[in-house]
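Please read through the structure below; I'll follow up with questions.
Here the complex is missing a single protein chain, while all its other protein chains stay put.
Labels run A, B and C following the written order; every chain starts at residue 1.
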Amino acid sequence: MRIYFAQVKKNIGAHSIFLGQVRNDIINQQEVKAIEYSAYNEMAEEKFHEIREDAFKKYDLICMHIYHSMGVVNAGEISLFVFVSSAHRKEAIKACEEIVERIKKEVPVWGKEVFVNENHQWKINS
Amino acid sequence: MRIYFAQVKKNIGAHSIFLGQVRNDIINQQEVKAIEYSAYNEMAEEKFHEIREDAFKKYDLICMHIYHSMGVVNAGEISLFVFVSSAHRKEAIKACEEIVERIKKEVPVWGKEVFVNENHQWKINS
Amino acid sequence: MKISVLVFGQIAEIVNTEKLILQNVKDTDELNEQLKKEYPLLQKLAYSIAVNKKIIQSNTILTNEDVVAILPPFSGG
Partner (left out) sequence: MKISVLVFGQIAEIVNTEKLILQNVKDTDELNEQLKKEYPLLQKLAYSIAVNKKIIQSNTILTNEDVVAILPPFSGG
């Protein structure tokens, strides 16, 4: 079996990718139907930029893409996408993991968990 | 921005994905144009199965896909694909990394690095 | 002197707006006091304060046109 991939940078040896997805958790017998994300946009953009620059300084990376969904994201849909490419797998894997952890901790984004019955609660990151 | 993803399992919170790609390394002034993979197929299948079962036992996973390309894979093309899904990011990320490391160490697959001038050498995993 | 105070997430719900304009607050401690007096529910909540997009670790003097943000715990991703 061969897998084709539209990638012209032939010095890349590894891509490490993370996708965060909204879960339909049951909390006090209520099912989460969506998370509504909001952000302090100007500060979030600066933080994403800082996280990106730090990763390029710390790891030997070739390219990187970060997307965070905003607004209503239904259960089963993707909220976060981090894609890191490097010559070597260890750099790509470590960088991707670190970027995901920093986004969770440092970027001013808030998730409001909306239940099927339209109640809501504010998400807490683990 | 919202990212759509064809995923019906709404209990999944994280996907961790690894893609290995053939690099056009320059070795003694010769450029790698492809890696030709061969395997001890019966044993490799058993090993992939064992690695898969071990990961499901050790980590709280929801689904997993592993593909390893065989035959000639040109520089820039994908040789390995590991896709791990879990309710939580830490389980998905750790499991994916461990699966990739185990595949490199334990699965009887060999890569022959074919140079542009048709010479070759046998790949050594780092 | 004019200070903009941006509020987000659960705190925006409590304050019932996303932006307050305050006058005559000399530093972040005084701002914090005023907010907790006006909105007692804030006393039970954890939050950070950013001044001009940088999170502060201790009391910070405010000057005209500063933008202060009240940030409940982040929950992106």
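The rule we apply is simple: contacts are C-beta pairs under 8 Å (C-beta built on N, C-alpha and C of every residue); 3 or more make two chains touch, one makes a residue touch a chain.
Worth saying up front: this structure is predicted, and the values here are computed from it rather than measured.
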Contacts of the hidden chain among displayed chains: B
Hidden partner interface residues of chain B, rising order: 20, 37-40, 42-43, 46, 68, 79-80, 100, 103-112, 122-125
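Just so it is clear, only the chains that are shown with their structure count from here on.
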Computed distance of Cα centres, chain C from chain B, in Å: 48
For chain A paired with chain B, centre-to-centre distance based on mean C-alpha positions, whole Å: 22
CA centroid of chain A to CA centroid of chain C, Å: 27
Overlap residues in chain A, where contacts from two or more other chains coincide: 20, 68, 100
Junction residues of chain C, two or more chains touched: 77
